[in-house]
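A single protein chain has been omitted from the complex, and every remaining protein chain is retained in its original position.
By letter and in written order, the chains are A and B; residue numbering begins at 1 in each of them.
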Amino acid sequence: MARMAMLIDASRCMACRGCQVACKQWNDLAGWSYSKTTNRGSYENPRRLSPQTWTRIKFIEYEGPERFQWLFLKEGCMHCGQAACVEVCPTGALKYGPLGIVTFQQELCNGCGYCSQFCPFHIPQLDVANKLTGQAKSSKCTFCQDRTTNELTPACVKTCPAAALFWGERHEMIAKGQERVAVLQTKRGFPNANLYGETELGGLGRLYVLTERPAHYGLPEHPASPVLSRLWQDLIQPLAEASFGVGVLVSIAAFFIARRNIRMEQVE
Amino acid sequence: MNFFLNGPEAGIQIRWIPRYSSLERFLHWGHAFTFLPLTLTGMVLFMPLLAPLARGEAGQFIRLIHRASAVLFVAVPIIYALLEPRRLLQTLRDLKFGKDDLDWVKGAFPYYLLGRHVAMPPQSRFNTGEKLNVVILVTGTVLFAITGAVMWFGRGLIPVELFQACVIIHDLTMIATVNMFIIHFYLAVVHPMMWQSLISMRYGYVSESYAREHHAKWFYGEERAKEMYAAEKAAQAKKEEMV
Partner (left out) sequence: MTNHWVDLKNADVILLCGSNAAENHPASMTWIHKAMDERGAKLIVVDPRFTRSAAKADLYAPIRSGTDIAFYGGMIKYALDNNLYHKDYVVAYTNAATLINPNYKGPVDLDGLFSGFTPGDDPNFGRYDSATWSYQTDAEGKPLRDETLQNPQCVFQLLKRHYARYDLDTVVKVTGCPKDKLEAVYKLYASTGAPEKTGTILYAMGQTQHTVGSQNVRAIAMVQLLLGNVGRPGGGVNALRGESNVQGSTDMALLAHNVPGYLAIPTASRHPTFKDFIEKETPKSGYLTNMPKFFVSLLKAWWGDHATADNNFAYDYLPKVENAADHYWIALFQAIYAGTIKGLWIMGQNPAVGGPNARFERLALQKLDWLVIQEIVDTETVRFWQAPGVNPADSKTEVFVLPAADAMEKEGSIVTSGRLIQWRPKVAEAPGQALPDHQIFNLIALKLKELYAANPGPFADPIRHLNWDYGANLDIEKVAWEINGYIAQDIKDKDGKVLNKKGDTLNSFGLLQADGTTACGCWIYTGYFYPTDDGEGRTMPAAKRRGQKDPGGLGNYPYWGFAWPANRRIVYNRCSATPDGKPWAEDKKLIWWDDVQKKWVGYDVPDFVATRAPGDAGGKDPFIMKTDGKGWLFGALNEGPLPEHYEPVESPVRNLLSGRQNNPAIKIWKTNQGQAIGDNWGTPDKFPIVATTYRVVEHWQAGGMSRWLEWLTECQPQMFVEMSKELAAEKGIKNGEWVKVRSARGEIEAVAIVTARFKPLIVDGKTIHQVGMPWHFGWGGLATGDSANDLTPHVGDANTAIPEYKAFLVDIRKAV
């Protein structure tokens, strides 16, 4: 089955939060009773993703050199082709799933929080129930796996009134995004418009059409799997396992050799 | 094993020399018995093979055990230090390394691993291996405590790069200490020659012959031990010449 992707056209998004609420409705997530948000001087709320908020809109006021812009970014799991979270998850709760979705099985999560510390986009958020015991759970966008594996679009895509969200085969979404970037650059006066997510991290499942450079939206310009997670997965784990194995085997062998030698010496 | 379980049999005349105080033994066993659950629970989080055990409620419980054990793991040495500060300082002073230690390492392969009775340089209260063990374990404990505390309490307060670095250091420390533990366990418990070390940690005593052989500098004093070693080496060399 072809890898699917979500194209988010930030130039069309008007931050109506329809997607934020549709996601909660479809996935039975809690709102204010859970997060108890307050207004801290912005329309942006909640102020971060959480196990009860899998997508949200960031509001950024950007005084550009040519014009003032109020940038809106729909934040959520990027469904990386090469996902750091999958690599560091000790339980397998995070896995590469069908259609290119990075799936998450909440029952398996043990709250260790590695995903939240290794994701280059800081997407999975842990909600710690007890700081002392470490009781916690993580959660994130699943690209509405129950819908998308049944030929439907994610709930957010379905609800968007601005026609800013698209769901389809990844190569088609890339083509659509590139087309849109060209229109923005040539006809709408956005020379810095760009498509984000085409090749980064094994290609992202969430593609953005942006009117300004990614840094202005709070996105890393060159996202990469953290060096340390590569180190951990590719070097340290194998090293550890090898060294323990060797150690135990050598010990066993040495036991028999040493015992033999000692007995022989005693005989002597 | 008999001795370990039942102590010295009546009638056998062995002169026992005190080696470890009861608090030192408390420190050792306390540390060992918290290190084990820490290793096992930590392994569940570390090895992908054990992932099924790390899941869900069971996984949360395993993390809880890791944290509870960690608290004790750090508490035990601190309690020891508070209760027996002078002996601790003495022990730390004993952790000097010199040429004899290098020779010991060279001799360790045939002597300990293969069980051949070669001449080993005289050792003080702690032989080279034991000194290395202490150094690695003390350093390890400190590194575990710091990185562990950062990972436990620092999430959200520290940059993610720092958290990631702590995970790596925690891992590397674990590799070093677990390997050290494998060696320690082998030499202290399994090795056919070294059964007295186990008794010493349970009862606090070693036999005179053991002390003389393995910790000559401690038993005889440094000067005398060096003389005896030189004589022994000379005798061995002559023996080899004759053969």
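To be clear about the criterion, contacts are C-beta pairs under 8 Å (C-beta built on N, C-alpha and C of every residue); 3 or more make two chains touch, one makes a residue touch a chain.
Since the model is a prediction, treat every value here as computed from it, not as a measurement.
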Which displayed chains the hidden chain touches across the whole complex: A
Omitted-chain contact residue, chosen from A:2, A:152 or A:183: A:183
Contact residue for the chain not shown (choose from A:16, A:128 or A:257): A:16
Contacts of subunit A with the absent chain, listed as residue ranges: 11-12, 14-18, 20-21, 24-25, 30-33, 35, 37-43, 45-46, 53, 61, 63, 68-72, 161-163, 183, 187-189
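Keep this in mind: only the chains that are shown with their structure count from here on.
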Geometric centre distance via CA averages, subunit B-subunit A, whole Å: 43
Subunit A residues touching subunit B - in the complex, by the definition given at the top: 90-93, 107-114, 116-118, 122, 126, 128, 131-136, 226, 228-229, 231-232, 236-237, 239-241, 243-244, 247-248, 250-251, 254-255, 257-262, 265
Complex contact set, residues of subunit B against subunit A: 44-48, 51-52, 54-56, 58-60, 62-64, 67, 112-117, 152-153, 155, 160-161, 163-165, 167-168, 171-172, 174-175, 178-179, 182-183, 185-186, 190-193
